[in-house]
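Worksheet: one structure, shown below.
A single protein chain has been omitted from the complex, and every remaining protein chain is retained in its original position.
Our next item is subunit A:
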């Protein structure tokens, strides 16, 4: 919980990691990819305030104590959602697996939600593993990487029949939230990994699932926005947006936020720190203090305290069924309800334009 000027903010960090990326975890023969990957992540950290930069050694192998301090003790987060990233072709025990996340979560009851993952190219075995993970870790969300390598394939789309089998399985298993990585990517040859049109199809065909597009389709925010404004169950995951732009490029940050508030709306935007890339503390403090820097932004939707409360925690709490203490809710807000988590797109001012 973060408190400022008498206002209290319930904070859900809906996109964060606990990775292991040091040389001891690199796959022999794939060292250059493992090293290149973590160095690329580290470069993103340079977009944060300098006092929060870490040396590469810590960045590769931050500890459990680092995470608990940065996210909860110093970082105001009430509940954090682990998003796994496997990358087992480069990292021996995976970069950031469901198992690794859940093991940490088990030590701190109530602090974490452990999402899992799937990949349609894993076929029947993958469906079985998904069911096991849901059973073992209580996952109600998944993180998907459509651009990931798998047995000679260089990517997939949510439109694939194989992916539909998994989405059906998700519904059957009680999974509600599909986080899709559409942003800076791993191996995007000419299979256009930034393309968000596959989310459009899946969101239409699976109206009971929520699709949270992480990194808002960067570098193609416009494609994401045109799609999200038409789909009530598509959300904007703000990881990278706040961390990558708010400090480094405040004017562009203001424009991107203005566009997202216009096209997607404040009820469908969720904060994610992307820890360990960026610490949540400065992002939350900065975002609560933030407003448009000047008159030229006057035709974007206004940003209120309620807007910030929704984005920092209340929206994600609704998606994950997290109970929010009464004094931290908005005055007219109902207690967390699963049914309320979809079909809120009328809040987008863009709805009046007729898409």
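Going forward, contacts are C-beta pairs under 8 Å (C-beta built on N, C-alpha and C of every residue); 3 or more make two chains touch, one makes a residue touch a chain; residues count from 1.
The working rule: contacts and distances are computed from a predicted model.
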Completion exercise
By UniProt, of "Peptide ABC transporter ATP-binding protein", "Deoxyribose-phosphate aldolase", "MIP18 family-like domain-containing protein" or "Acetoin:2,6-dichlorophenolindophenol oxidoreductase subunit alpha", the chain left out is "MIP18 family-like domain-containing protein"
Fill in the blank from the handout: Sole touch to the unshown chain from A:24, A:135, A:208 or A:222: residue A:222
Problem - Contact partner of the left-out chain, one of A:47, A:68, A:103 or A:173 - result: A:47
Problem - Contact set of subunit A toward the excluded chain (per top definition) - result: 32-33, 36-37, 39-40, 43-44, 46-47, 152, 154, 185-192, 218-222, 225-226, 244-245, 248-249, 252-253, 255-256, 259, 262-263, 350, 353-354
